[in-house]
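The complex is shown incomplete by one protein chain, all other protein chains being positioned as in the whole.
Letters are used for the chains, namely A and B, taken in the order the chains are written, and counting of residues starts over at 1 for each.
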Amino acid sequence: MNSKPSISDVTVARRRPLSPNIQIYRPQLTSVLSIANRITGVVLSLGAVGLVIWLTAAAMGPRAYGAVHGVGSSWGGRIVLFGFTFAFFLHLCGGIRHLVWDTVHGFELRSIYISGWAVVGGSVALTVAAWTVSLLLAG
Amino acid sequence: MRSPLARAEGLGSAKGGVKHWWAERVSAVALVPLTVWFLGSVIAHAGGDYDAVITWLKTPLASLAMIVLLLALFHHTALGLQVVIEDYVHSDARFAALIAVRLGCLALASAGIVATLRIVFSP
Partner (left out) sequence: MIVESSDQVARFTLLKRFPVPRNFKVTPESRIEKGRTWPAPPGASRIKTFEVYRYDPERDGNPRIDTFEVDLDDCGPMVLDALIWIKNKVDSTLAFRRSCREGVCGSCAMTLDGTNWLACTRFISDMSKPATIYPLANLPVIKDLVPDTTHLFAQYEMIEPWLHATTPTPEKERLQSPQERSQVDGYYECILCFCCTSGCPSHWWNGDRFLGPAVLLQSWRWLADSRDEAKEKRLDTLEDPFRLYRCHTILNCTRTCPKGLNPGKAIAEIKKMVVEREG
């Protein structure tokens, strides 16, 4: 009997390496907006916790509400809220883009890229607009 | 030592998934007007003092919309986080994480609704 291992024995015995994926695959508008939609979704679930805290404080009375409101209107709080606003608009615009896709519309590459950049521009513009109005109203 | 086809088949099709997918879309559609309404209202009450917020939340429209918002929001959150966990968590922690997300969202939605009702029925 031949004791020399055949090529297939050698290759089977050794675990094959996996070719690299995310380590080398180029970020594209498609994948970047997808992961952005996901990250903003996770961020917004934290925002949803904030909403419940805010409501509960309001239900508890002026003192508790004042404390939460104070945190929210501090500088740190405002920066966080600004972040939440941007996350909200990005997820909203990206979500609408997904809803349109679900009706099997807008799948040509050109449309994919135009709607993608529109989501980026739209969410930046809406965030700035919302804060401008809010600060103006607050005087 | 399973054949490639057997490995690809795995445990077979769950013949499901469409309900989850559909519920995610329905809650998303509901959230578009609800969240925009909420953000608009918060901006309108940007001064945000206690009395203004309570007066606003005591109106029937606002309290009703807030409760629907909480339901849709946490339903959507639970569905979305479930997908994220299924995508990335491949250890035994997956099952525990899925349950934690479900229960957490249920608890938060309940807490939010209770708070809203307490405001509505406060003297």
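The working rule: a residue touches a chain if its C-beta (ideal position, glycine included) is under 8 Å from a C-beta of that chain, and two chains touch if they have at least 3 such contacts.
The structure presented is a predicted model; accordingly, all values stated were derived computationally and were not measured.
Only one residue from A:V43, A:I112 or A:V128 touches the chain missing from this view: A:I112. Across the interface with the omitted chain, chain A contributes residues 7, 10-11, 14-32, 34-35, 38, 98, 101-104, 107-110, 112-114, 117. Across the interface with the omitted chain, chain B contributes residues 3-5, 7-10, 13-18, 20-22, 83, 86-88.
The rule we apply is simple: only the chains that are shown with their structure count from here on.
Centroids of chain A and chain B (each the mean of its C-alpha atoms) stand 15 Å apart. The part of chain B that touches chain A in the complex is made up of residues 25, 28-29, 31-32, 35-36, 39, 42-44, 46-50, 53-54, 57, 66, 70, 73-74, 77, 80-81, 84, 108, 111-112, 114-116, 118-119, 122. The residues of chain A lying in touch with chain B in their complex are 38, 41-42, 44-45, 48-49, 51-52, 55-56, 58-59, 62, 65-66, 69, 72-73, 85, 88, 92, 95-96, 98-99, 102, 130, 133-135, 137-139.
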